[in-house]
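All protein chains but one are shown at their positions in the complex.
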Amino acid sequence: MSTDTEPKCSPTHPALSGSEKAIQGLRETGQYFFQRGWSVGTSSNYSVVVNRSPLQLMVTASGMDKGRLKPNDFVRCNYDGNQVDGSNMPTTDQPRSSAETLLHVVIARMEEVGSVLHTHSVWGTLLSDHFGAKGGFEIEDYEMLKGLAGVKTHQHVEHVPIFENTQDIPKLSEKVEKRLHDESQPPIHGFLIRNHGLYTWGEDLDEARRHIEIYEFLFEVLGRKLAAQGKLCQSV
Amino acid sequence: MSTDTEPKCSPTHPALSGSEKAIQGLRETGQYFFQRGWSVGTSSNYSVVVNRSPLQLMVTASGMDKGRLKPNDFVRCNYDGNQVDGSNMPTTDQPRSSAETLLHVVIARMEEVGSVLHTHSVWGTLLSDHFGAKGGFEIEDYEMLKGLAGVKTHQHVEHVPIFENTQDIPKLSEKVEKRLHDESQPPIHGFLIRNHGLYTWGEDLDEARRHIEIYEFLFEVLGRKLAAQGKLCQSV
Amino acid sequence: MSTDTEPKCSPTHPALSGSEKAIQGLRETGQYFFQRGWSVGTSSNYSVVVNRSPLQLMVTASGMDKGRLKPNDFVRCNYDGNQVDGSNMPTTDQPRSSAETLLHVVIARMEEVGSVLHTHSVWGTLLSDHFGAKGGFEIEDYEMLKGLAGVKTHQHVEHVPIFENTQDIPKLSEKVEKRLHDESQPPIHGFLIRNHGLYTWGEDLDEARRHIEIYEFLFEVLGRKLAAQGKLCQSV
Partner (left out) sequence: MSTDTEPKCSPTHPALSGSEKAIQGLRETGQYFFQRGWSVGTSSNYSVVVNRSPLQLMVTASGMDKGRLKPNDFVRCNYDGNQVDGSNMPTTDQPRSSAETLLHVVIARMEEVGSVLHTHSVWGTLLSDHFGAKGGFEIEDYEMLKGLAGVKTHQHVEHVPIFENTQDIPKLSEKVEKRLHDESQPPIHGFLIRNHGLYTWGEDLDEARRHIEIYEFLFEVLGRKLAAQGKLCQSV
């Protein structure tokens, strides 16, 4: 873990202004993903890093309609995933952070990450089911792979790990963080949770959105191909 | 049946205001569902409980275009599914209640229900065909199940009963009401009518909409999975 | 043929006003169908009857982008499919009527028809291919059938004739008109042209739109069912 967690004297106003910008961007992202069908039923969570050191994320609160996010449907969380600001006051009408906030945090601890997006799509769910027992799959040879940060050629093999779904988010977060820093395995741009959804990230919200689009496009191509071949959700 | 049906002295103006809010919400819901393809061809019916005791629902009138609902495309119905207010006057240009209003009513008689939504989707139709002879099916192990009220884990088994389609709505309503109150069977959040459509509900319009989204997402996942496996609409 | 074709003294202004209303409605219909993917690539033609006797239709001109129809992208045609008004002047920048106008005309000659809509959809094309050699197919037992004018129960069998595609529109129009008036065969609400598209109609534009929606919904259901069964576009 290389992230600097020591508090620094960061100016307040730029931080607030960054939060407002983050909220505005995430609300617009919610409308867009909802319209695509990737964030229906109040599913999904989105975050933007609003302060690097100490780490603070603006995260969608638990259970909000992503197609109609309001300015106060967000919580600010710290390095440990706990809410900061007035959000630890014992009022019940405060938005609460989602249990999955911890997954955002362990991803955002990587210094190069400025935004984390989690979505639920039909094709992502089907692929996570199909390849779940194998623990992941590879995507290769598609031009669209070049939309993933740093990928310069279609002749790239992108590994997509799949984690078993669980309601024990701290345990899952530990596994995810371990995988993110496991240098014996290929670097990744995202991962699936089985029968649950996709996590990806980027240096900023725009890049994270681009990654969602790239994964969703490739998931649909791969899913339709496997379905046409009579392989999808047969024993792998 | 635990619903209190005795008339109480409820103030008129809040009720009217509630009606206006209900109509506004249902018109917006219609535009949204129409755009998704879940309410085309003037299909579907939506309702909101505007008074609990005595029970009164604001329901979409018969045969209206759900993508372009106008403020007067609604009727107010009572516990028995009959229109109230001026709607029993012998004028022909009054909107009339749909025959299926009675289905809304038997669902809305449950005290915890504030809104009932009925839609017609392609995947719902295909699943109702596929599982129709069995009278229903189960959905389990998907994270999206947690979007159904009260479900706390993906390790949930949701039963989706399927009723045979009929034009005898009173008879169907009786069957539905019996199933809703049959404590020997698992509780449900919605049901299908074979080759017809989905009924679901919620404590308010937002929750009912969320349930529609959850069912439609899961129907598409399950439908595509069965299709890919070569099972959909083969003999079950 | 029972349509009265003798010219009557019809007031000019209401007719003009009807034309403007027709054009407005068809422009909006074009945007909607284009967005659904049923009228892309300048395909499709729409018409509204603006005068019954003598018969006059406002029809989309040839080759216009249906998603961006302008007020002058229409021509007025008569009982024989010829353009009326200033449109027979030898100017080249006048919009010209589509060759398929004649198909609109033979349908609109039926007195109960106020609008004719022709669209090109993926599922309609696939079904027209699949059932083309048989010359048609039946749709039955779906609640959505009740969206077709006069159908009161899902226990209805709707025949969908399929005509072979041809560029000889007068010959095709003759076949279509013969079928429309052939009382030895079941009445229909629309038909397909093989590997080409759908024609349907209604007493007004709203009803014709509803019929398009009903057919498209049912085509998708039937197409997905046949595909899942491994039958679609296999030898029938």
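The letters A, B and C name the chains in turn, as written, and every chain counts its residues from 1.
Here is the rule we go by: a contact is a pair of C-beta atoms (placed from the backbone, for glycine too) under 8 Å apart; a residue touches a chain by one contact, two chains touch by 3 or more.
None of the values given here were measured: they were computed from a predicted structure.
Chemist: Just to confirm, in the complete assembly, which displayed chains does the hidden chain contact?
Modeler: Taking every chain of the complex into account, the missing one touches A, C.
Chemist: Quick one: say which of A:52, A:179 or A:210 touches the chain that got left out.
Modeler: Among A:52, A:179 or A:210, only A:210 touches the chain that is not shown.
Chemist: Could you list which residues of chain A touch the chain missing from the display?
Modeler: So the residues of chain A touching the missing chain come out as 141-144, 147, 152-154, 206, 210, 213-214, 216-217, 220-221, 224-225, 227-230.
Chemist: Given the full complex, what residues of chain C touch the hidden partner chain?
Modeler: Residues 37, 40-43, 65, 120, 122, 125-126, 129, 165, 167, 193, 195-197, 223, 226-227, 230-234 of chain C touch the chain absent from view.
In this text, only the chains that are shown with their structure count from here on.
Chemist: Quick one: report the Å distance separating chain A from chain C, using the average Cα coordinate of each chain.
Modeler: Inter-chain centre distance comes to 47 Å.
Chemist: Give me the residue numbers in chain A that touch at least two other chains, ranges are fine.
Modeler: Counting only residues that touch two or more other chains, chain A contributes none.
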